[in-house]
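Heads up, the thing below is written out as structure tokens.
With one protein chain withheld, the remaining protein chains of the complex are depicted in position.
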Amino acid sequence: MALLSVDGLVVRFRTHEGTIHAVNGVSFDLDEGETLGIVGESGCGKSVTSLAIMRLLPKPAGRIEGGTVRFDGQDLLACSEAEMREMRGRDIAMIFQDPMTSLNPVLTIEEQMVETIQAHRKVGNEEARTRAIELLTIVGIPQPENRLRAFPHQFSGGMRQRVMIAMALALEPKLLIADEPTTALDVTIQAQVLELLQRLTTETGTAAILITHDLGVVAGMTQRINVMYAGYIVETAPTAELFAKPSHPYTVGLLHSIPRLDAVQGEELIPIEGAPPDQRRAPVGCPFAPRCAWRLPDCWTTNPPLVPVRAAEAVVTTGPGATHRMACHNPPTAGEAAAGRPLREGFVAAPPPSAVADELALVVP
Amino acid sequence: MTRYIVRRVLGAIPVLFGLSIVLFAFIHLLPGDPATAILGQHATAQRIADMRAYLGLNDPLPIQYVGYLGDLLRGDFGSSFINNQPVLAEFLRRFPGTVELTLAAMIFAAGVGIPLGRFAARHAQRWPDGAVTVFSLLGISIPVFVLGLTLQVIFAVYFKVLPASGRLDPRTALDLQTNFVLIDTWLMPGWTFDQKLSAFIDGVRHLILPAIALGSIPLAIITRITRASVIEVANEDYVRTARAKGLRERRIDDRHIMRNAWLPVVTVIGLQVGGLLGGAVITETVFAWNGVGRWVVDAIGNRDYFVVQSTILIFALIFLAVNLIVDIAYAFINPRIRYA
Partner (left out) sequence: MTAPSVAIARVAPRASRGLWGDAARRLLRNRVAMVGVVFIVLFAGTAIFASWIAPYDPNAGALANSLQAPSSAHFMGTDIQGRDELSRVLYGARISLLVGLGSVIVGVFLGGTIGAIAGAVGGRVDNVLMRVVDVLLAIPGILLAIGIVAWLDRGLPQITIAVAVTNAPIFARLLRGGLLAVREADYVVAARSVGVPSRRLLLRHMLPNSLTPIIVAATLALATAIIDVAGLGFLGLGPADPRTAEWGTMLQDSTKFLRSAQYLIFFPGLAIVISAVGFNLLGDGLRESLDPRLKK
């Protein structure tokens, strides 16, 4: 049985501006020790998914309105707040994007580490301190005894993120969720921190979810990738397979919009035109349709389900043999994926249906 | 850290200098002839000549200023023309009354305002928050004298549960030693413990209404700042981190939120001291409270300029000193400054 099983997760935010449809039915599984990447633009629901798993959505706006989350045999959404609190940090740990703001500026590193350990284990101050020193040593912070007494602002960004990692791994959690752990860091530091994360999770057999907008980050770090768009998983595959055979226009677009070292000389970058849809509206049709060059008339009205790329294949959700699935009415062919645009003779992206077009005429001058 | 303190102390010097110039102008540049203005139209020629000599009015202004500054530094703040008593001595005699009132008001304002602000923040955007917001709006909109008179009418006249004015029951024969009523009741020789206690309680009862009236504006401001600060800090990433670590809400509140939310509140409390000292002038008038405030109001009626001058000077000095202390305390509780 999978360590983590998310099924049909729906998260909405109730705000003054209306309801934000942040996550619209996301399902995925994760085995023990497995590493999963969740990739997508900001606002695609990747961070919200992770906060929902932790039940840390901002209150009172954020609500889980559907689906289940099972972790280690427990239904997390049915847990009491106290049960949930015990699990946070001990069984599921989290690392956040900005190490500058994720550590409390007025508390020493020691206090922040010791309180984490003592929140879940009945140990004395001295013992917790020893463990904290040990952890700081593991994540490569020099002179940990002295640094323990320092405040966060006395560390560099990379060092702070190491402290965050040390804190997250303090209780040897079964699952580590890292939300853009390197985005706020200098490029040179990013690789070090990623390497550290990878080494530690591998050594301890911790399952990891790595959330990022950067396909380059997940490429070497994860075994499997979920590509998210507008609150949906639009494609999922083992990492190598996804890079080799991207099957959703959005994934194709993502791959073509980042510079690659192995790119053929002169290959142009193709940006994805437009912006993600307004999530204040209940989704209709494929969310990517307005930006898609492959779209068919159906795409405007029917949202395609997440199905295996190779039809009639039995679905495996976890592990190296996980089924490559995507949600698209008109997936790009291998050649088109390589070119980054439709190559079929005379193919034109379907114009919006008249109802949408009328609305356009009213709003766009 | 030491350098920070030294810099803050040195930074106060130009302000002190400016303050002395303002007060010098207040006395020496009184419209018309200063000596006549101070002593009034009916003073004898001899007294006016003496006053002119005392102020050095025949010297050029810079010399006058140096002389004035010398007087201040020697503690000569002039004499009240009403009774010819040195102003400073009378000020010091009355000041404990004002301190007692101001401190009580501050304790009330911070003691109620901080928990109230936290309460409102915890229920942000729901009805308890709205109620607190309305409450603090009224707090800053009701002048001290209106609130004071209203409290008198309600609690002293209508319900008769608290005294309307004064610092102590007039029938109590208390010898003032420190001029702090709440202390002097315990120092009274020959009184039994019960007498001391009942006099003390009587002093506290006299203090309640004026302290509430005086403290209402700082209360409203402290409540607002605490609420805003707690809400802001509660949305910080590190609070989310604390939750993700599985800490108890209680600990998150006390250690992670309040330790940060405190900082602006401390600064604002320091800034309220000025308003409190000013408000004390009015409060003491409303409640016939024998402190500096009432004295200065009487002095204005009598055009006793030295009294007004000394009060402005000492109140400003206290305000500057308190804020200096608050700034230094702030640096101590904020590691980002302490280890900058």
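Read from first to last, the chains carry the letters A and B; within each, the first residue is number 1.
By our rule, a residue touches a chain if its C-beta (ideal position, glycine included) is under 8 Å from a C-beta of that chain, and two chains touch if they have at least 3 such contacts.
Just so it is clear, the structure is predicted and the values come from calculations on it, not from any experiment.
Trainee: For the chain that's not shown, point to the residue among B:Ile48, B:Ile140, B:Leu162 or B:Leu176 touching it.
Mentor: In the complete complex, the chain left out is touched by residue B:Ile140.
Trainee: Write down which of A:Leu3, A:Ala119, A:Cys292 or A:Leu306 is the residue touching the left-out chain.
Mentor: A:Cys292
Trainee: So one chain is hidden, and I want to know which residue out of A:Gly220, A:Gly274, A:Pro305 or A:Pro320 touches that hidden chain in the complete assembly.
Mentor: Selected residue, touching the omitted chain: A:Gly274.
Trainee: In the whole complex, not just what's shown, which of B:Ile107, B:Val153, B:Ile201 or B:Ala329 touches the removed chain?
Mentor: Missing-chain contact among the listed residues: B:Val153.
Trainee: Where does subunit B touch the missing chain, residue by residue?
Mentor: Interface with the chain not displayed, on the subunit B side: 14-15, 18-19, 22, 26, 30-31, 137-138, 140-146, 149-150, 152-153, 156-157, 164, 274-275, 277-279, 281-282, 285-286, 296-297, 300-301, 303, 305, 308-309, 311-312, 315-316, 319-320.
We take it that only the chains that are shown with their structure count from here on.
Trainee: Centroid of subunit A to centroid of subunit B, CA atoms only: how many Å?
Mentor: Averaging C-alpha atoms per chain gives centres 55 Å apart.
Trainee: For subunit A, which residues are in contact with subunit B within the complex?
Mentor: Counting only subunit A, the residues touching subunit B are 54, 56, 58, 60, 85-90, 93-94, 96-98, 101-108, 111, 115-116, 119-120, 151, 153-154, 164, 167.
Trainee: Help me check something: in the complex, which residues belonging to subunit B touch subunit A?
Mentor: The touching residues are 125, 235-238, 240-248, 251, 255-256, 259-260, 263, 333-336, 339.
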